[in-house]
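Every protein chain of the complex appears in place save one, which is left out.
Moving on, here comes chain A:
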Amino acid sequence: MNQSQGQQTSEGRHEDDDALTDFLASLMDYTPTIPDELVEHYLGKSGFQCPDVRLIRLVAVATQKFIADVATDALQHCKARQSAVVKDKRDKQQKDKRLMLTMDDLSKSLREYGVNVKHQEYFADSPSAGLDPASREE
């Protein structure tokens, strides 16, 4: 029985090995959105040395996937926020239908990835800049 288990694991490993080899071979034809030169530049700055283009593309794909995941989560937040708008403001909703990456959605999605984003709401020129004109006059 031990032998059969050993055979199974070796076969499984063989399949995994093939899958990994195929993936690495497919990276030769794949062009990530982040260009190779740029990835190489950043990797080289942190002490990563590797002449293999496939590994550099692997890192590029990993980064691209991470950014895409974060952006997808932000998009879901954005859509949920838009659908939660009060329905009597139909006109405004039509106007705001254009999807826009905002700080609120991004910080919400990044929180799930362990990144705490804190930003200032705005910079005020004077202490009375954000107040209503009526209250400012008083």
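Following the convention adopted for this analysis, contacts are C-beta pairs under 8 Å (C-beta built on N, C-alpha and C of every residue); 3 or more make two chains touch, one makes a residue touch a chain; residues count from 1.
Note that contacts and distances are computed from a predicted model.
A.B. asks: According to UniProt, what is the chain that's been left out of this complex called? Choose from "2Fe-2S ferredoxin-type domain-containing protein", "Bromodomain associated domain-containing protein", "Cell cycle control protein cwf14" or "DNA-directed RNA polymerase".
C.D. replies: "Bromodomain associated domain-containing protein"
A.B. asks: Touching the missing chain, which residues of chain A?
C.D. replies: Counting only chain A, the missing chain is touched by 12-13, 16-17, 19-20, 23-24, 26-27, 30-31, 33-35, 37-52, 55, 58-59, 61-72, 74-75, 78, 98-103, 105-106, 110, 112-115, 117, 119.
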